[in-house]
Every structure is written in C-alpha cells, then in structure tokens.
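First the structure, in the form of structure tokens, and then the observations on it.
Here the complex is missing one protein chain, while the rest keep their positions.
Chain naming follows the written order as A, B and C, and within any one chain the residues start at number 1.
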Amino acid sequence: MAAARKRRARPSRTSADQALAERVGHGMYARDRAARMLGIQLDAIAPGVARMSMTVTRRMLNGHAICHGGIIFTLADTAFAYACNARNRLSVALRCDISFCRPARLGEVLTATAEERQLAGRTGVYDITVANAAGEDVALFRGTSYGTSGTVV
Amino acid sequence: MAAARKRRARPSRTSADQALAERVGHGMYARDRAARMLGIQLDAIAPGVARMSMTVTRRMLNGHAICHGGIIFTLADTAFAYACNARNRLSVALRCDISFCRPARLGEVLTATAEERQLAGRTGVYDITVANAAGEDVALFRGTSYGTSGTVV
Amino acid sequence: MAAARKRRARPSRTSADQALAERVGHGMYARDRAARMLGIQLDAIAPGVARMSMTVTRRMLNGHAICHGGIIFTLADTAFAYACNARNRLSVALRCDISFCRPARLGEVLTATAEERQLAGRTGVYDITVANAAGEDVALFRGTSYGTSGTVV
Partner (left out) sequence: MAAARKRRARPSRTSADQALAERVGHGMYARDRAARMLGIQLDAIAPGVARMSMTVTRRMLNGHAICHGGIIFTLADTAFAYACNARNRLSVALRCDISFCRPARLGEVLTATAEERQLAGRTGVYDITVANAAGEDVALFRGTSYGTSGTVV
C-alpha cells in the first residue's frame, strides 16, 4: 500500500514557500481566539500541512464524561484551516466529515496532523488524523476547502 | 416534495416518552461542561429530536474573524447528541458530516434543530440544521449514532 | 420542525426557468449512457430539483444478494446531477455522502428525489432521498456541487 502514499502530489517546498507558510500560520494564530480559548497550539506548518495539539481539560467534557466530539472536531478543523491557508490563499472550509474512533479522556494530549491530498483550481481535499499520546487514532477527518481570491497576510 | 417529508418515521410520542426525554436531557446537560462553556442552551427535547441555541461571542472567532467552524459543529453535534440519547439509550456519535453554508458573525444567535431520519437496530441517522436569527442556514449536519447497551439516566 | 423546512430557499420558478430545466434534463439524458444502462428514468426536473427512478434488476445484485450500494448511489448521484445542472450552469459533483438505511431487493422500484438546500457562488448543497415503493427511505445522500463557467445546452 506504500505506492498509494507515493501517489500524493507533494510539491517541492522552497524556503520562500516555507517562510510564507510560517508567516501565515503565525498571523492566523495571533487572531485565532477560538484556538487559544481551547489551548490549541500550532506545532508545525508548511505548504499544505499543519500539526496542532491540545490537552483535554475538564471543561471540554460532555454529558458522558469524555471529551466532547465537537472539541475534537475543532482541533482537527483548526489544523485543516492552517494547512489549507498555508500558501496564503484565503481559504474556507466547505465541507468536513469526521469519524470518531475512540474516546479521549481528561488530561490526554491530542495531536491533529493535516495533509493535503488534492489541490485543483479553487478546491482542495485534506486528511486530518487526530491521535492520542499513545499514537492511537482518536478521529479521522477529511475536509474540502474553497480558495477565495483574498490573501491571509 | 412534501411527500418526502411524510416518509420520515415519526413515532407517536406518549407523555411517558416525552417525560423520559426531558429527564435524559436535563441529566446530560447537568454534566455537559463543554456545552455550558460555550453557552449552549437546551431549548427543547423529545424522542429523537432536540433544539439548542448559542450566541457567537468574541472568543469563538477564528483567524478570519468569523465564528470558528468547529464551534458551529459543536453546537450541531450537541443537538445531535441530545436527540439520539433522548430515548435513554446511551448513544455515541460514530460519524458526522457538515456543510458550511454561510459565516456566523459576532453576536449572532445560532439555533441547531436535530431530527431523526432513521433508527434501525443499533444505528441512527440524524439531520441537524444550524440557522441564524434570520432563519438562514449556517450549516447542514448529518450524524450517524451508535447505541450502546447502557442508559443515560 | 416545519419551520426548518420553510427556511430552505425556494426561488420562484418562472415558466422560462422551467422550460430551460426541461431542455437541460432532456439534453443530458440523451447523452447519459450510464443512466440508460441502469434503466434510470427522468421522472421530473425543475430548477434545483429532479426526481428519477429505477427498478432493481438481477445484474444489480451484489455478493450478499441485495442491490449493490454503488448502484443505489448511482441513482441518487444521477438525480443530484440533473438537479444541480437544471439552471444550465455546467456543474460537477465535488463531494457526496450517503447513508444506507435499508436493503433494496430484486424487483423493487427505487425513486430518488433531489432538492437544493443551498446555492451560493459556485457551490451548492443538495439532499437526495432514495425511497422504495412503500415510501421507506433506502438511502440518504447529500452532495456538494461545483459550477463551472460552461453551460449544459
């Protein structure tokens, strides 16, 4: 199945592209109150990719005493947003799908890794995997982005 | 197209079913820290249905200065959870899909209305519509639930 | 919940719009070999809506002796295509989600009803319900369309 991974287009990243991605990431993060409210951190960003992490706190628990699925989605959606905006084309989420694999509990550190699967014209497809510290999948998220004519920074 | 709506199974609701749904709703809400953190209110609950609302506050804004999609998802997902648990079968979200229709801005009141489209064996399908005060669709959400052998209250 | 339905934008349809929709529908159908191979019929078309039907034949059965989910998807996807192209803007499917509710068996007549939930800029959201002759839901489909700059007829 390794071949399936190689098929993914992975544009060569110049240092200028990388510098722009970091500038976009820091610019978005400075204004991103929702991410900061939840303690989401921007761990890494590059053209089409992003990695963000978050610790499950008490106020994130739902009525079943596990992390609210909406909060897990928010972590994934945030990584998606940073990945699809990293080329400085102002992009919005059009549609997202999430599968919940296992519960996340109080105190767990969750990491969302976003990678671009496709980018053609205005629309892109991104896969985001949310994993716990043991490396187990907590959620699998796939997002469709739509690029506007604006820029982020 | 009205016929399409009539086809939806709509089980007759006895007052006992309704009383149970309300007891489940209030029980879940009392423990639901995430919903309360976001100021989500439980407006109505019945077997297979729920309506919840939330005001967009400053800390819900993302890096594009509109309500974070994850927060909109969380509102919808919360209404989904209350609807699919309302018969007192402890149920979890298996998979959710959300389409974002228009941005929600600071101060807007959003309402999520969840209704059951299907319930067969352990799994159910629920449609949740998130609308603004003008009645315009902000997001369309569809969730698949999985019923465990436990109860909520 | 009736209010939720009223919120759907339902543009007024002039007879010119309707005539164009019918011209688009017949033009597409004349070239649509896949639809004809499966015996899919175009029962009704209007701006943003379409209704199509199909009888489950022996060659549509899968390894479990029920109608292949891909064939049910194809019926729904076809109704989606006709609905989103009916305003004569050449449109393609970007992303689709389908929930399978109950099996369809040999000889059953399935009807797919497509309606527009949202249309903004280049993208639209359509709900397609596939029902059997008893009016029971067989599948619930939601599609995102992308409008190109071309026309259908």
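Throughout what follows, a residue touches a chain if its C-beta (ideal position, glycine included) is under 8 Å from a C-beta of that chain, and two chains touch if they have at least 3 such contacts.
This one's a predicted model, so the numbers in the text were calculated from it and none came from an experiment.
Chemist: Among C:Gly39, C:Gly70, C:Gly107 or C:Gly135, choose the residue that contacts the chain missing from this document, as touch is defined above.
Modeler: Answering carefully, the residue with contact to the hidden chain is C:Gly70.
Chemist: Out of C:Ala81, C:Leu119 or C:Val138, which touches the unshown chain?
Modeler: With C:Ala81, C:Leu119 or C:Val138 as choices, the missing chain is touched by C:Ala81.
Chemist: Using the touch definition up top, pick the residue from A:Gln18, A:Gln41, A:Thr57 or A:Ser99 that touches the left-out chain.
Modeler: Here the residue in touch with the unshown chain is A:Ser99.
Chemist: With the full complex in mind, choose from C:Ile98, C:Ala114 or C:Val138 the residue touching the hidden chain.
Modeler: Of these options, the touching residue for the absent chain is C:Ile98.
Chemist: Could you please point out the chain C residues that touch the chain left off the display?
Modeler: 27-37, 58-65, 67-71, 73-78, 81, 85, 90, 92-100, 152
Chemist: Just the residue numbers, please: which parts of chain A touch the chain that's not shown?
Modeler: 1, 3-8, 49, 97, 99, 101-102, 113, 115, 117-118, 120, 125, 129, 131, 135-137, 140, 142, 144
Chemist: Would you write out the residues of chain B that touch the absent chain, in ascending order?
Modeler: Against the left-out chain, chain B lists 94-95, 97, 122-123, 144, 146.
Note that only the chains that are shown with their structure count from here on.
Chemist: Rounded to the nearest 5 degrees, how far is chain B rotated relative to chain C when their C-alpha atoms are superposed?
Modeler: Rotation angle between the two copies comes out at 180 degrees.
Chemist: With chain centres taken as the means of their Cα atoms, state the distance from chain A to chain C in Å.
Modeler: 32
Chemist: So the centre of each chain is just the mean of its C-alpha atoms; given that, what is the distance between chain B and chain C in Å?
Modeler: 27
Chemist: Using Cα averages as centroids, what's the distance between chain A and chain B in whole Å?
Modeler: 24
Chemist: Identify all positions of chain C at which a residue touches two or more other chains, and write them in rising order.
Modeler: 97, 144
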